[in-house]
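One protein chain is absent from this view; the other protein chains keep their places.
Moving on to subunit A:
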Amino acid sequence: MIALVFLPVLGGIICLVLKDRKSVSSIVAIVTALASGSVLPFVIFEDASIVLGNWGVLGIGLAIDELTTPFLLSTFIVMLAVILNSINKSYDGFFYALILILYGTLNSIFLSRDLFNIFVTVELASIISFILISYEKKPRQAWASLKYLLLSSLGLNFYLLGIGIVYMETGSFAMESLENASTISSVLIFGGLAVKSGLFFFSMWLPDAHSNAPIEVSPILSGLIVKLDVYLSIRFITYSSFSWMRDAYIFIGILSAIIGVIFAVNSKNAKRVLAYHTISQVGFMLVNCDKSSAWHGFSHAIFKTLLFLAVGNISARLGTKDYSKWSGKISTVEYTFLLIGSLAISGFPMTSGCVTKEVIIHGACCPSLRILLLIASVGTAMSFSKFIFLRPVKTTSWPAANVVAAYVILSGVIIAHGIIGFEIYMFESILPVMAGIAAYLILRRFLKPLPTYLERIDSSLSSYLLFFLITIGLAILFSS
């Protein structure tokens, strides 16, 4: 189990030493990713737990169980695809070192059972992602990264305050001590992590950071960094001091699912469309905060990586992120993979998005919630019709072999997951997809980009703090 954390960090150090030799460090990165992936089959099939050090309750606990599995798998597949896509570009050993250390850090967050250790690893993952967002050193990226930094470190200070109160009350940083903690500490822990979650109103830094990051970094941000809060919420909600959160998440999640889709449908910039869909899909996951949302997190990480890589490569080649200018310029191969990703995120049958999304919609607690989720689902299909209706041209030139390998791995996982998990009732999920495509054809003339007033630094800070206060109110309401 320690190898999952240890191997990538070791590979990262080797890349850092061999910084100036580009070809060697990319080979080291692939070998390390494959090696840590080959550890996975030995550990994920049975529950296990160990405590590091000989200090009894004070030691740091590591454990693996059925909630951890989808996140560990998605981390491996996303990292492998990202490294494959980045070969033969201008990235040096420092980039691969950061990516590999981030891989080890993410694994250690998913394995850790110690609240303070989670704080340290989440901060480490955040610092690495700040550097990766501004890797091309453009001022626009530095600004997006700085906005993310200010909000995220303010939020993690609230988390630190929360676990300080847990320590005061129980005398331990172990995760089991949350069982006896008070509601105020759980509100602070939730509010602190919510800034990284990608929920609308809580993390308005997200569209700017995700759409301006380099091609290889956006999938990591959207597929993995955002999943930290989803994973920790699913983990914490099983403890009794967090029981108020299940009701609060139904409100916050459905709000985020619908507003994110409204912004995405109206956007003209292809990468911003994907960034707003991250907000919406996180809302989907948190409405139904249990094992099914963990698997939706897995499938979301895979298809969002495919979409971000395809969109990033196309916009880098054509020099524009405006999808309406792509028509007639993209090749059939690129269009095929874009189509697979779009169908998966809209929930078309035989893809992974359909399997996990249908479980969430059928697991919703009441009919009105199910209708709202279906509306968000129609909106998702509507905004991805933009990509479905692009016109490809027949060319003989293929993209580079490593890029195609990354695409094939991702779409293979999407289709395999879709066929293995398929059940016959899921054929009804074709209806929202068709409704969304029809709605797009009718309404496409009225779509205009919405104002980005909420994404300014002052308004995103104020909306985060305002909704933090609202959450405190909800917690008092639901826990009494």
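FYI, a residue touches a chain if its C-beta (ideal position, glycine included) is under 8 Å from a C-beta of that chain, and two chains touch if they have at least 3 such contacts; residues count from 1.
We take it that contacts and distances are computed from a predicted model.
**Q** Write down which listed name, "Multisubunit Na+/H+ antiporter, MnhC subunit", "Allophanate hydrolase", "Cobalamin B12-binding domain-containing protein" or "Peptide ABC transporter permease", is the UniProt protein name of the chain that is not shown.
**A** The record for the missing subunit names the protein "Multisubunit Na+/H+ antiporter, MnhC subunit".
**Q** Which residue, A:I13, A:V31, A:L52 or A:M168, contacts the hidden chain when the whole complex is considered?
**A** Answering carefully, the residue with contact to the hidden chain is A:M168.
**Q** Consider the whole complex, including the chain that is not shown, and state which of A:F94, A:F116 or A:Y239 touches that chain.
**A** Of the listed residues, the one touching the omitted chain is A:F116.
**Q** Taking the full complex into account, find the residue in A:T68, A:N85, A:S134 or A:S293 that is in contact with the omitted chain.
**A** Counting the whole complex, the residue in contact with the absent chain is A:S134.
**Q** Just to verify: which one of A:V9, A:I101, A:L149 or A:V261 makes contact with the chain not shown?
**A** A:L149
**Q** Could you pull out which residues of subunit A are in touch with the chain that's been left out?
**A** On the subunit A side, contact with the omitted chain comes from 58, 116, 119-120, 123-124, 127, 130-131, 134, 137, 139-140, 142-143, 145-146, 149-150, 153-154, 157, 160-161, 164, 167-168, 173, 452, 456-458, 461-462, 465.
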